[in-house]
Structures are given as C-alpha cells and as structure tokens.
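Missing here: one protein chain of the complex. Every other protein chain is in place.
Our next item is chain A:
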Amino acid sequence: MAKTTLIDKLAILSDAAKYDASCASSGSEKRNAVKAKGIGSTEGSGICHAYAPDGRCISLLKLLLTNFCIYDCLYCVNRSSSNVARARFTAEEVVQLTMSFYRRNYIEGLFLSSGIIRSSDYTMEEMVRVAKLLRTRENFHGYIHLKTIPEASPALIEEAGLYADRLSINIELPTDVTLESLAPEKKPRDIRQAMGRLRMKIDDAKGEAADAGKSRAKPRRFAPAGQSTQMIIGADGTDDDQILGRSENLYGNYQLRRVYYSAFSPIPDSSSRLPLVKPPMMREHRLYQADWLMRFYGFNREEIVSGGEGGMLDLDIDPKLAWALKNRHLFPVDVNRADREMLLRVPGFGTRTVERILSSRPHRRLRLDDVAKLCRSAIAKARPFVVAADWSPGGATDRTDLRLDFVPRPKAPAPQQLSLF
C-alpha cells in the first residue's frame, strides 16, 4: 500500500470528524498573545471563518487523531466493524496543521477528538500531548477543544483542562437504554460520572465549589470555556420530551454550556440496524429552538412539549408559537405594559426585541408599526398575540384556524433535486 500522505490523512480524519456538531469557539476567558509574542487570541465570542455548503460553520480545525477504534458504536462512522478508510496522525502533524491554518486565519483553533486505540488512557494521553505542544512549544493562545474519554485517568483529565478551553464528553443518545444497546462498550453511568467530575473541576477553578472556603492556593486553570456534549437525534426511537428531559438533566446536573443535537445522518458503510433516511434536520432545528426557550426565555420543558402532540414538537411551526397557540388565554399581551417575562413569551419576539421594547416604552407609547420596526419580519407572527397603542387583534387571537396562517404551504411539486430519493 502506498504511504499515506498528510493530505490523504487530513481528508480521512476530517471526514471522520464531521459528524460532531460542536463548533463553538466562544465562552472562554479573554486572552491574547501580545505579551508572549506568540500566536492566537480568544475574545469571548467566536468567529466562523467559513461555512460549508451544509450551512455549518467552520470555526475550528475539527480532526480525529485517528479513526481506528476498538469500540463498535453502531451510529458511528468509525466503529470497529465499519470498513471506512483508516488513518492516524502523529501529534506533530496535528500541531503543524493547526499552526499553519491558524496563521493564515482559516480557523479559531483546534477541536481534537479520537477513536479509542489501545486504551482510554493511551488515547487521551496522545490528545493531551497535542494540546500541550501547542501551548508550551508553539506559544499558541487560540482555542482548543478536546474530546474527553470518560474512562481516562483523573491525572490526564487534569492536564487536559490545563491546556484546553473546552472539554466535552458525548452523551451520544438520549437514553441509557438505547446507548447500551447501540454502543455496547459505552457505559452511560461512566459518562455521567465523568461529567460530574468535570463540573467539579470547572467549578473549583472558578472558585465556586461549595468547599471553596478552604484556604489554599489559587486553583489551577481548568477548561475556562466549560463542558458541552452532543446527542444524536433520530437514530433511536426516543421522543422529543425525553430528549429535552435529558438536556434539562444535563444542564442542571453538570452545568453544560451547550447540548448539541445532531440529526442522525446516514454514514458510509452504515449498520442495517439504523435508519437509512435523510437526517431529520427540521426536528434538530426545533430541538435547538426548544433548548433556547428553556435556557433564555424562562420556559420549562413541560410547557414546550405541550405545544406539540404526543411528546413530539410541532415540526411545522416553532415551539414558542406552538405553545402560544395552545395558551391563547394568556394573550394578547400589551406591548406597552407587559413585563419582560411575558414579552419573552410572545411569538416572534427575541431577547433583543424585548430589550428594545422595554427601553423605548418610557419615551413613547408603542404603535404596531414601532413594534414591527423592532422585530422586523417576525411581526406577522407577533401580530395576533399583541396589543399596541393603535392595534388590537380583536378576535384574531382566538381564531380556530390561526395555526394555518403560519404553517408553510406546500409548494407546487418542486424539482426534487436535493432530495435523497
């Protein structure tokens, strides 16, 4: 077999990494390389340096150190029983690629993951070595996200947190039962315990741990951008209620910064036990919206799920609108008088729209036209649910067929050129 070149390895090991949805390079400490005369900075919000035609942002160089793997997780393209092309980077190669890409302003940093080879500790050690070389030898101050192997030894995790901005452990599937059935080597309890340990370390480093009162030296740096996880959607039969329940649990238990939802996407050389269909992208989108409502809009899971039917979110309309349509007795809301909490529940109003409404109100009585200026095209969604100085929706709020106004009408049979079938 011909020797695999760097460019071949890159093709294989980035292809293998693309099913991980996480791309964030935000939320870390503010730092730069000016004093150190090095390379790299993180300034709070991340930057998407390019977008692939799948609409996903390219912010980090997302790589697998290797796609050889001793695990056989059915949903994973790199599972041991798959016959995809395999390759393995040296730590040095990953360091060179990262620096070369960063210097050209292609990326914000590195997101390194790996198949499990030999043992959890061996694999984790290799990943940590990459991060260490970047920080200590290359004087690199950009973003580093390391995938963390739950079973790796605490000393390695400690070191990973010292160099990485973010650590993540994938929960993979929404329930322990499906995870055990599709990923025989993974132990859901190990994953949760590892997340718990990460949270304690992260809290500790932030000085927020409950026992922070003990007098001791400043905690070591540990993953300032926190931890995140990913859940695959549509590979098993779990409903949205259970998925959001799992997210709620993970946010509360382990203070995750993000739960990423990844519509299960057909993978090359797939297992016959998994659905070979187009990825459920609208479902993924609705779950992200629901997740946002739980975290930034004061909704709880029961409310969000009640907007749909049978534990599933309404795919045709967004979850806030779906909830409002089922709770019309709370509407219309007077934009000139309602409190923030209720304004946040108006369909079409984002957090910024609500801020602007609140800051404008002391100066003038808002008319529908003013509201339209503040929320732009979303005014169509808001109109039946609000009262303004010159506007009342009258009976519109309670119209039985109101939902139909928002359901996208099926177009004339369009050329199905993007369909998979």
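For the reader, a short list of remarks on this structure follows.
Operating definition for what follows: a residue touches a chain if its C-beta (ideal position, glycine included) is under 8 Å from a C-beta of that chain, and two chains touch if they have at least 3 such contacts; residues count from 1.
Methods note: contacts and distances are computed from a predicted model.
Note on the omitted subunit: UniProt lists it as "UdgX family uracil-DNA binding protein", one of the names in "Branched-chain amino acid ABC transporter permease", "Potassium-transporting ATPase KdpC subunit", "UdgX family uracil-DNA binding protein" or "Chemotaxis protein CheW".
The omitted chain makes contact with just one of the residues A:V259, A:L374 or A:V387: A:L374. Taking the complete complex into account, A:S272 is the one of A:S272, A:S377 or A:T400 that touches the chain left out. Hidden from this view is one chain, which touches chain A at 6-7, 10-12, 14-15, 17-19, 32-34, 36-41, 43, 47-58, 61-62, 70, 72, 80-83, 97, 100-101, 103-106, 139, 142, 176, 185, 189, 192-193, 195-197, 199-200, 209-211, 213, 248-249, 251-255, 263, 265-272, 276, 278-279, 281, 294-295, 356-357, 359-360, 362-364, 366, 370, 373-374, 417-420.
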